[in-house]
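Notes to accompany the following structure.
Note that one protein chain of the assembly has been removed; the remaining protein chains are unaltered in position.
By letter and in written order, the chains are A, B and C; residue numbering begins at 1 in each of them.
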Amino acid sequence: MRGNFGEHYKLSIFGESHGPGIGIVIDGIPAGTPIDEAEIARYMARRAPGRDPTATARAEADQVEILSGVLNGHACGTPVCGIIRNTNTRSSDYSALRFTMRPGHADYAGFIKYAGFNDPRGGGHFSGRLTAPLVFAGSIARSILKARGIRIGSHILSIGPVRDEAFDPVHLDPASLTALEFTSFPLLDAGVESDMRAHVAQARESLDSVGGMIECAATGVPAGIGSPFFGSVESVFASLAFSVPAVKAVEFGDGTHMADLHGSEANDALTYSGSTVTALTNHNGGVTGGITNGMPVLTRVTIKPTPSIARAQTTVDLSTASDTTLEIKGRHDPCIVPRAAVVIESILAITLLELMMDDMTARSEPIQMPSER
Amino acid sequence: MRGNFGEHYKLSIFGESHGPGIGIVIDGIPAGTPIDEAEIARYMARRAPGRDPTATARAEADQVEILSGVLNGHACGTPVCGIIRNTNTRSSDYSALRFTMRPGHADYAGFIKYAGFNDPRGGGHFSGRLTAPLVFAGSIARSILKARGIRIGSHILSIGPVRDEAFDPVHLDPASLTALEFTSFPLLDAGVESDMRAHVAQARESLDSVGGMIECAATGVPAGIGSPFFGSVESVFASLAFSVPAVKAVEFGDGTHMADLHGSEANDALTYSGSTVTALTNHNGGVTGGITNGMPVLTRVTIKPTPSIARAQTTVDLSTASDTTLEIKGRHDPCIVPRAAVVIESILAITLLELMMDDMTARSEPIQMPSER
Amino acid sequence: MRGNFGEHYKLSIFGESHGPGIGIVIDGIPAGTPIDEAEIARYMARRAPGRDPTATARAEADQVEILSGVLNGHACGTPVCGIIRNTNTRSSDYSALRFTMRPGHADYAGFIKYAGFNDPRGGGHFSGRLTAPLVFAGSIARSILKARGIRIGSHILSIGPVRDEAFDPVHLDPASLTALEFTSFPLLDAGVESDMRAHVAQARESLDSVGGMIECAATGVPAGIGSPFFGSVESVFASLAFSVPAVKAVEFGDGTHMADLHGSEANDALTYSGSTVTALTNHNGGVTGGITNGMPVLTRVTIKPTPSIARAQTTVDLSTASDTTLEIKGRHDPCIVPRAAVVIESILAITLLELMMDDMTARSEPIQMPSER
Partner (left out) sequence: MRGNFGEHYKLSIFGESHGPGIGIVIDGIPAGTPIDEAEIARYMARRAPGRDPTATARAEADQVEILSGVLNGHACGTPVCGIIRNTNTRSSDYSALRFTMRPGHADYAGFIKYAGFNDPRGGGHFSGRLTAPLVFAGSIARSILKARGIRIGSHILSIGPVRDEAFDPVHLDPASLTALEFTSFPLLDAGVESDMRAHVAQARESLDSVGGMIECAATGVPAGIGSPFFGSVESVFASLAFSVPAVKAVEFGDGTHMADLHGSEANDALTYSGSTVTALTNHNGGVTGGITNGMPVLTRVTIKPTPSIARAQTTVDLSTASDTTLEIKGRHDPCIVPRAAVVIESILAITLLELMMDDMTARSEPIQMPSER
């Protein structure tokens, strides 16, 4: 198992969707960091179910109880454990499925891995519900980053064929990220919302689900964050993003489109803007050689359609070793893209904080530019 | 710095492009593993420069000297250090560039990170040359996997607009992967080779470069390999792939296309094929919930166009704090996609071996299917 | 912070003595491992306070609530989080001490490390109370080891000048370890108990405390467990044992006495006992080159006298930057050696399990002796 992440901002995640509780231990929060439980709750609410018609009707408060590491509103410097009780579980929805493997889910892979001892109720540890602790860890991370001038935001880039406009890769305004911060259906072009919602509603009516893309950005990230082999910004972000079960693609900057470009189109020309080095374009998404270059960090993540659909599906029943037909009952999101936005933001925040802490020991002397020597 | 990878098949990479040498320490090769230096050399040759008109004229033998951990053709069980001397360096090609930051490269990001103490010659540690040790580590990994019936292969999916056909995601023949294994320009449809080469030649003539995509697959991978949070197959592969400086996107299965699908299209229906559970489709690329499901593992990696181009580019000179124009001399690949194929294969091999070793301690009892109880 | 331990049996510890709760996440328990909560409770009871006149009067049930990773009495294979609520706290005992640094404690070191944001109540995260989660993790570890024929036990080797006899290093009987398993005052020679208790009582009456030694052993450990550089049995055990705040020395086999021996006295001659290789003596405590050799594993740990004493002590008051005199109130153990025994056993169990899991990937083929080839 690999429930641990990080060398500086260290995470240890645990929990099953329908067990007593889920949570995370965060080791490495600098002593004295303000911990604002109200702000954490606002981030948690963006991911929590039952808030939007695109989402499952399972209502969970997703309130985090902090067991350790915080005193009088500040981090002690010792590990912080946050737990979330599972309150609104209906395990009976799942009992019939014990040996019927849901297509697109981890049921079969997990059954084999854990020799049938895995908790199958609601996907157990494989549930998207396990992203809640990541949002908790991300909330603390982004408050630390905020104090250093780094803003993180995301929006729904697409749901099915309906597409929002993209972030301006060069002149990205931090205020526009702030505006997205506590929105449950974040978009740059509010005009596409109704079409997106209609697409989701249509899928729900036809007992189906839909996928989409999230574009996530960070501004104010200084150059020099990240590490070649094997701690590039892209490596660390992707390893976290691909931990979210529904993620099937991770791109930076122009991403897959880079395959079609010439070097003269893909390179970002550098220029002085006053005494600051900046770039005229940002095809590389703010990361070159795995390290930030001072431009906005830009990533796109593809979320597959929710595998839980009510429509009849062919699958296997392991107890009889024969094929069967499955119609999934229970409460499921026809589209998890809106709820996933804050998860992806959290992951980018965790990535940047982890690598900024790594960077604190990278040099024996402060950076001095050759022109100043 | 994060020069270390892995919890079982542990890598520690080192070296600069124009320093005395590059190499890797591999800790965790099971004692008794046959080490076939001739086979390793064949894999190394596929990545080595100077072999193909698409590549740089810098000829390096890339011969690995094994300093430790191998006796009489077998791994001792102790760490294996392989080193490659840098022989054909022309650092004078780079001296003029000391403070002129090459666009698209890590020059500026690396200068800031290391406060100007980085080795700038040939990109130093950021050079694509550092993928040679990964091929060495991958060669040993894939020989171990081969003995367990796992085959890995890749092909050039696209160079610019010229596209090869894709792997059959369901009925992928191991023999077709074997056929690709020691090819310097691997393709499924040999008919597209001339168009691809023409596209590269055209870029070279116009002092430019081109990007592309590599599709990589593994067959024979048992279900149950990988770990949710944070050791999914996709997480580990992506963290390694994004360590390669030119990679800007990583996809599994249908990848970015998943955003456009409905759940009923994206789910892979399961069925019994004799006593074996298999899937009728493979949109998830052999991985669900981060864990292999027994289907072929399928990934696509986007390689950006080589940033070193001879064409004049705008950039900054840090010594004068002013803009300048740069024309890069030296020997560079107009397209690194063909040489990158074996690197991506190596990364998939390392990923699968790492996670298979992880899996050896996952269960207290052998897997028994409910139908057999 | 380094709240994480292990590469296979991974621990993540958290909590403060007077915060809401303490606990641990254990990642790596093989799926299907039986989890016997009653047996765990019996181990926990040995460490819990308030059970013996040598210990503090603070009575804590130390009941572990398992939040995740266990279903129907078996490990799921996913992380297990166990939490223990702090119920019987009297923080007012500590409030006066906020800036008065208790000698022998981590108060001053911790204040500096965490810039005064550490939780000072009851020593916070530095409290010996944090060993309770280690006993929980150790209980599960030793049940796994038991199923493989490995027994672990310990006894009080000394309290002050009163000394128990030592384990027979060569012919150590597993049954004698079992006999010690659930004893609150474990001794080999019951005749020394009254003298030991008298020594503790005398210390308590004189407002003082006493230290001692624990000898801990494991039988049935196969040869080959452990790893040279940096995962020797001694390295892993010592890194855990020195995490217990009161431990000041760790020895294996003859330990410090080795300094006085000749090689001819310290070497353990090997001999065949039937078809089994064994040793005639065991000066090396079952470990040579960091790896078990099949003999009983023997270690000694020195526990310093409890630093909390009621006697007046000179110390500093950070709020006035001046010296002061401190008389510690509250409930404290005059001797923690009896309660520490199960902690040291737990640490040896964790060490052996961690390294046995490491060993599962060490060879490509089963061990075959040359005489059988």
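Following the convention adopted for this analysis, a contact is a pair of C-beta atoms (placed from the backbone, for glycine too) under 8 Å apart; a residue touches a chain by one contact, two chains touch by 3 or more.
All figures in this text were calculated on a predicted structure; none of them were measured in a lab.
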{"item": "Contact partner of the left-out chain, one of C:A38, C:A190 or C:A321", "value": "C:A321"}
{"item": "Residue of C:L130, C:L172 or C:M357 touching the missing chain in the full complex", "value": "C:L130"}
{"item": "Which residue of C:R42, C:K146, C:K329 or C:R363 touches the chain not shown here", "value": "C:R363"}
{"item": "Options A:A31, A:A106 or A:M258, residue touching the unrepresented chain", "value": "A:A31"}
{"item": "Sole contact to the chain not displayed, among C:K113, C:K146 or C:K329", "value": "C:K113"}
{"item": "On subunit C, residues whose C-beta touches the chain left out of the figure", "value": "1-5, 7, 11, 13, 99, 101, 103-106, 108-110, 112-117, 123, 125-126, 130, 158, 160-161, 203, 208-213, 222-232, 234-236, 238-243, 245, 247-256, 258-272, 275, 277, 279-280, 284-285, 287-294, 302-309, 311, 313-316, 318-323, 358-359, 362-371"}
{"item": "Contacts of subunit B with the absent chain, listed as residue ranges", "value": "1-4, 10, 12-16, 19-23, 25, 27-28, 31-32, 65-69, 71, 74-81, 83, 113-115, 117-119, 124-125"}
{"item": "On subunit A, residues whose C-beta touches the chain left out of the figure", "value": "7-8, 28, 30-33, 75, 77-78, 144, 228, 357, 360-365"}
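Here is the rule we use: only the chains that are shown with their structure count from here on.
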{"item": "Most centrally placed chain, judged by C-alpha centres", "value": "A"}
{"item": "Distance from the mean Cα position of subunit C to that of subunit A, given in whole angstrom", "value": "39"}
{"item": "Rounded Å distance between subunit B and subunit C, as computed from the means of their C-alpha atoms", "value": "44"}
{"item": "For subunit A paired with subunit B, centre-to-centre distance based on mean C-alpha positions, whole Å", "value": "25"}
{"item": "Junction residues of subunit A - those touching two or more other chains", "value": "1-4, 13, 113-115, 117, 125"}
